[in-house]
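Heads up, one of the protein chains got dropped from this complex, but the rest are sitting where they should.
Here is chain A:
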Amino acid sequence: MQSKRLGWILLAPTLAILFLFGVVPFFYVVYVSFHSWNPFAVNPEMIFNGADNFRQIVFDQAFLNSVGVTVMFVFFAVVSELILGYFLAQAFMRDFPGKAIFRTIHTLPLIMAPIIVGSVWKLMTTPSIGIIPHYLDEWFGITMNIGTSVPAAFATIVIMDIWHWTPLVTLTLIAALVSLPPDPFEQAQIDGAGKRQIFWHITLPMIAPAVVATVFIRLMDALRTVDEVWMLTGGGPGSATRFVGVHIFKEVFPKTNYGYGSTISVIVLYLTIVTCWLLYVTMLAPRNKRD
């Protein structure tokens, strides 16, 4: 009984902070999402409008387009980061000359703030001064302009995200691979299993929890990407890279439409939770049931 009370006392500060800065704002956003509220308009009052914001959102073509673009971005970015991160993690498990320096350089993008990453990539991809359009033109004769070309803008954002976040995936997968016991691999090799069989039947099932955790982190991050995209393309050309985060930003700040912005945020949170839950259920829950 004494240990239970002590446990609650030790947990209390964390729970209080979590409640104040996590739970209360969440319920406040849900509360605002059922209101029409523009604090800088002629009538700054918060007016309850039932589910009208949710009625509006399912017909909002700009929002639906932004969801589509975001899903495409998340798919390409997260899958590429996972594959690339796995190969890099496997590479770092071996010894090669300059490994320590390469690992440090490879981890550097992680310490950069997203807004800096966006600025650097903006400089690198601006047609008149950027190094990437310059060499693409000089070596391959390709004209690259992310201000006018939709595929170029989208691909640049995906590549920028991969460059920024693959080191995180590599680090988590290195941690997972290092913790694997050697016995199953030795037994599989003795039984004559090939590299591919070892990967699919031993490595992947054993690192699955780490992979799922990494995918969760990257998925949640990628779904709320704003600053990098805002710096690089501002959501353009047109609305080609207007991800949901950028859409919420444009709705809340320039338009000061707090009620509708909250509704979009709630729906995005719902989509994020459902996606992560489905991923968890399909990848880990059957495994738990088997255990």
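Everything that follows uses one rule, which is that a contact is a pair of C-beta atoms (placed from the backbone, for glycine too) under 8 Å apart; a residue touches a chain by one contact, two chains touch by 3 or more; residues count from 1.
The working rule: contacts and distances are computed from a predicted model.
Asks: Since a chain is absent, check the UniProt entry for it and pick the matching name: "Alkylation response protein AidB-like acyl-CoA dehydrogenase", "Quaternary amine transport ATP-binding protein", "NADH-quinone oxidoreductase subunit H" or "Putative transmembrane protein".
Replies: Spelling it out: the chain absent from the display is recorded in UniProt as "Putative transmembrane protein".
Asks: Thinking of the whole complex, not just what is shown, which of A:Phe40, A:Phe59 or A:Trp139 touches the missing chain?
Replies: If we include the chain that is not displayed, A:Phe59 is the one touching it.
Asks: Write down which of A:Ser3, A:Thr104 or A:Ser128 is the residue touching the left-out chain.
Replies: A:Ser3
Asks: One chain is left out of this view; which of A:Ala51, A:Val79 or A:Met93 touches it in the full complex?
Replies: In the complete complex, the chain left out is touched by residue A:Ala51.
Asks: What residues on chain A make contact with the chain left out of this view?
Replies: Listed in rising order, the touching residues are 3-4, 51, 54-55, 57-59, 267, 270, 273-274, 277, 281, 285-286, 288-289.
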